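Excluded from the complex is one protein chain; the other protein chains are retained at their positions.
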Amino acid sequence: MADTHEPVTELEAVDAPPPPSIAKQLGLGFWLSSGFVALVVVLALLAPVLPLADPNETAIGGRLEGPRSGLWFGADSTGRDVLSLTIWGSRISLLVGFIAILIGFAVGGTVGIAAGYFRGVFDKIVSFVFVTLLSFPALILAILITTLLGRTVAWVSVSIGILAIAPVGRLARAQTLVFAEREFVTAARLLGASDRRILLKEILPNVVIPMSALALLGMGIAIVAEGTLAFLAISVEDGLSWGRQIQDAGSSARNLQNGPHAALFPIGVLFLTVLSLNYAGDRIREVFDAKELQL
Amino acid sequence: MALLEVRDLAVTFSTANGPVYAVSDVSFSVERGAAIGIVGESGSGKSVTVKSLMNLLPSSAKIDGTATYDGLDVFNLEPSRRKHFYGVDVAMVFQNPMTSLNPVKRIGEQLTEGMRFHRKLSRGDATARAVELLDLVRIPDPAKRLRQYPHELSGGMRQRVVIAMALANDPALLIADEPTTALDVTVQRDILDLLDGLRRDLDMALVLITHDLGVVRDRTDDIVVMYGGRVMEGAPTEDLFANTVHPYTHALRSSIPNMSMPRGTRLSPIPGSPPDLAIAPTSCPFAPRCTHVTDACRTALPATKTLDSGASGHTYACVNPQLGEV
Partner (left out) sequence: MVGIGASNLRERSETLITVENLTVEFPGPRGATVQAVSDVSFDVQAGETLGIVGESGCGKSTTAKAIIQMPEPTSGVVTYRDSDLTTLDKAELRRMRTDLQMIFQDPISALNPRRSVWDIIREGPEIWGTEDVWTEQRLVQLIESVGIDPQYRDRKPFQFSGGQCQRIGIARALALDPEVLICDEPVSALDVSVQAQILNLLDDLQTEHDLTMLFISHDLAVVRNVSDRVMVMYLGRIAEIGDADSIFDNPVHPYTTALLSAVPGSGVRDDGSLSGELPSPLDPPSGCRFHTRCSDATEVCATTVPEFTKFGADHWAACHHPQGTPVTLRDL
């Protein structure tokens, strides 16, 4: 009945067409939002060489003058060019957002992955620290740091970055726990892979996708947080940022009534930037989660 | 007239990557009080078939064909009749009992809920009935079990509780979708025997869905073998084994090791992989893996024919049937 020795090959079996490219799966929305973020970043980087008015020079336009050709975003209450303010302001907003998230990921990501992988006492201590950080009043921490250590880009970034450590670390830890349980990690250990190799080759590539989605979301949050600090006048001293600009334009009800554009343009750009970051992050997560689900 | 009559059922899912033809041209019937087995591998469409009857498919599923239950059109039930149909006439048991049980509710509460809703029983009457049901599915010490949570029970006990829940309103038809796949052999045997006994005692029809021909062999009146969303062969159980016709059924039987094979017996595997359901069915889905394939198999869908020899009601969809030992 049974053949004694049939070939075991199944060479022709993999005939499924390759799935659509990642770029296509991410969709138009992702590329539009990424494009917008890229544009904002490029403008911020090129601000010194762009033909822009000096953002600090007053009376470029009339007081609260509306948008017109050559003064595309209008002027604020002291006649400064709102477009120039917005572009120059983006430099600190983006920089603070970026550094803050970098700190959050460097510290929270590393510690979280290590805690999730090694478990034990280290994990218990780390989890306790994360919970403590999360329950610490954020604003007070920021005020403490900036008033005690100085209202510089570095310290403002640090104060926001510290707040990012716990949420980032907890996600990193949770994701690591999921993958550390998977059998491919056991298999790697059996092959003789060191902990370092397992963390780098098996865990990290899996954790990095949900983490990068969080990075984009987090950067949006950090930019808004900087805005909040600026609004409370505890962000970068004398520095231009979107938050500062919105505070300047929006702190007087009369100015807001007479020339809302001075506040609305930076608010709009801030909003679109954060929205784009969030949307892009969400798409990344969805596409890669869906790929996981196909398994 | 049969209790359940399914004719030319087709289920197509629309997905981002185009349609998926999960079930095509499926017909079978279940007599009152009878047991039928639907056998197939994953992707054969066996689960989708019964889920379409139970209204459990997502909205992306398009259902064609008819299903008649006791004269009722299952796919076009009147709203007033729906509740009764899904709660009382037909009940279903799933593979994983934990999907049917709420982990934070006591067994008693979960058992009585349905009865109090569908039959408007008082709390006391419902509890009495719950004890009776647990007794029916042979759970020892039922009064104590009512106060327990699902996690306090073993897998086999949980599945018994799920079966008790399904029996609460005396269904005329019980559909069991791989009810024992996650269980140990010893527990599996007990649960299958229980289902078989309940069917006889309660005069309830049973549809048993499984990937394992051995599971349905001694416990069903009829068997439907599915592959790639289509019915390959359907016959009275004894006749299916005595006069296997379809090459897929043959292959399925000879590829699985059984206890009577001496050790080291070389198995005859089915080469290749299961079919891609995203391709519209225009030829026999088993043709790419069939050792008896002919040119005709690859060009047209095989018509369903009736076997002349053997018991009546033995049908198969194959242009190159292999009668007897292969």
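Note that the chains are named A and B in the order they appear, and that numbering of residues resets to 1 at the start of each chain.
Convention: contacts are C-beta pairs under 8 Å (C-beta built on N, C-alpha and C of every residue); 3 or more make two chains touch, one makes a residue touch a chain.
The structure displayed is predicted, hence computed values, not measured ones.
By the touch rule given at the top, the unshown chain touches A, B in the complete complex. Of B:M1, B:V185 or B:A303, it is B:V185 that touches the chain left out of the display.
Within the complete assembly, A:A188 is the residue of A:L141, A:A188, A:L256 or A:V287 that touches the hidden chain.
For chain B, the list of residues touching the undisplayed chain reads 41-42, 154-157, 184-190, 211-212, 214-215, 217-218, 251-252, 255-271, 273-274, 289. Contact between chain A and the unshown chain involves residues 6, 8-14, 16, 18-19, 182-184, 186-193, 197, 201-202, 205-206, 291-292, 294-295.
Everything that follows uses one rule, which is that only the chains that are shown with their structure count from here on.
Inter-chain spacing, taken between the CA centroids of chain A and chain B, is 49 Å.
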